[in-house]
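Rest of the complex left out; these chains stay put.
Think of it as A, B and C in the order they're written, each chain with its own count starting at 1.
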């Protein structure tokens, strides 16, 4: 019988937990390393909705990208998803920054979803990848990103022909400066603070923030497929998540 | 003749520079404390567009909310707005967090722009204000914020009747937890990272991020009017800024 | 019906949580602030034995001196007392350093259990109390402490007449130097590292380490009585704890 620790070891084989960032908390989150696993839910986040789905489907294990415990806990009180998950008896594993930077990980999947190839790892930052693309105008790139990801996107005021693009899925705007140093005409990430759009204008680089959720949720089916292939006897289900952020267009 | 230092002293009288946050850099930015001031531009940010306007209009002084030098400078190279402003001979003053928390400052102006009264300062955080409002449903509040500010807004999934609201203009999402402790049903700020929307769902509080620019630009005419009244001999012009963030709706 | 939060508030009234040390984690640990409380267990530590007793007796709440979560948690795995307590549905409160220093708190109870009166708070350290006692020889004081607490005690090599004694229950040996500054001839605490016995020899002060458990467990009946008087409708039971440290005499 497959154990939770077998799933941990499999993830460790292609996205080593030792490669996680210093600030991260990837790994075992909740439950029992030795529990039997017959059914896995894969999700971006362990929200109440995801937990509810998992309970209904009878899952033994939830594998998420984001750590449900990120800030270490001083207490475990009711009306928190951690408390309710413990009571449910379901185990939880997460693979966060180790999966972001893995060869077929989150950032790589984002780039492939957008239809780009021939990308390489930046030498400046392990979270940054760089692709040379068929030249296109900035407006066309904004439209392409929005359509491929089904996302409302934010972008700055630079208008130019784009040949070199930097990528960092999720909250990756800290890579903007490294991308500029590597000669990128555009930088695509999930979310960026206000001042980054002004800095990008000054640096003459197109900044596209396509949604933390939308740039990362693409990993869920990829990870689910890998688990299915590795553990054919286990049922692996992708959670039907929607972004926790709603938009009202003013 | 009015000097740059007179404008500094006037701002200091209602938004004391000593009250600025530790991380802030409010005060003199560029130029000459003793320069004569006949024409002032007021703006949220010192961008190239704002500088260009100021040059064309012949301004002696630009007063901004955000410090154009925030991260201290290790060099001053061309193709930066700091370099070009120095060459222009225009002086620059900023009033950032000291203006955020002033009695008639940015946060107060935001609340009044939204049509709320009877707000008070939080005891938990000097950047947070709390208002008791006429009860309304969460959807109505989202719509009201969007319409009053002319903003596309992001919000989480909590749906409830709203009676108590917390406010922090700009990048104020760090006040979410203090607002929840003070019993707020909703919290309105400028921008918030992805995980804050999930935390707000778990804390059962409506989080509305109405735009860093849109929640703060409301201070520009207010500050311009105060300067006009104090210095009738000086021409005070509000910059015609637009947000550095554009939206493409997917 | 009494709630967990009522018990918290009562403890806060005589041992304010705000007075806890910076390194401490006193307060709500596990469960539900709003849960009804009909039966309370009081204990020094939340061990498996204490949890088992609490489950058998049908307790709703366990109040402990030591925080069961001291080092913040990065995960909550099975085979830990935190995990099993969450699954049990029992709530947990703790009162640690705030209770140590309270007027009728742990340190004061220790002094009274030893039969000393006329003690005062040190001005050097809030964890230290000083008593003037009837002069006795050091050997007599060692014997008295051992007998009153039923404890095997460790002590250094100073032999002298003792008139002034410092006290800090538990892991209080950091107060040795403050006690010496206040003119103490002897200092009584729960446990002390090896080098403290050498330092005490050099400082010519008698150091008695009478057991972390034995110098603190005296608070359990005192706290139980206070809870009984405050909440007559609640059944309050003292856990039958024994020290986690066993001795084999070589």
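Observations
Convention: contacts are C-beta pairs under 8 Å (C-beta built on N, C-alpha and C of every residue); 3 or more make two chains touch, one makes a residue touch a chain.
All values reported here derive from a predicted model rather than from experimental measurement.
Shown chains number 3; the total number of identical copies in the complete complex of this file is 6.
Here is the rule we use: only the chains that are shown with their structure count from here on.
Chain-to-chain contact here is organised linearly: an open path runs through the chains from one end to the other. At the interface between chain A and chain C, over half of the residue numbers involved are used by both copies, so each side presents largely the same positions. Look at the CA centroids: the one farthest from the centroid of chain C belongs to B. Seen as a C-alpha superposition, chain B sits on chain C after a turn of 120°, to the nearest 5. Centre-to-centre separation of chain A and chain B, using mean CA positions: 31 Å. Averaging C-alpha coordinates per chain places the centre of chain B 50 Å away from that of chain C. Each chain gets a centre from the mean of its Cα atoms; for chain A and chain C, those two points are 46 Å apart. Of all residues in chain A, those touching 2 or more other chains are 79, listed in ascending order. The residues of chain A lying in touch with chain B in their complex are 45, 47-48, 66, 70, 79-81, 142-143, 146-147, 149-157, 170-171, 190-191, 193-195, 197-198, 201-202, 212-213, 244-250. The residues of chain A lying in touch with chain C in their complex are 25, 27-33, 69, 72-79, 82-83, 86-87.
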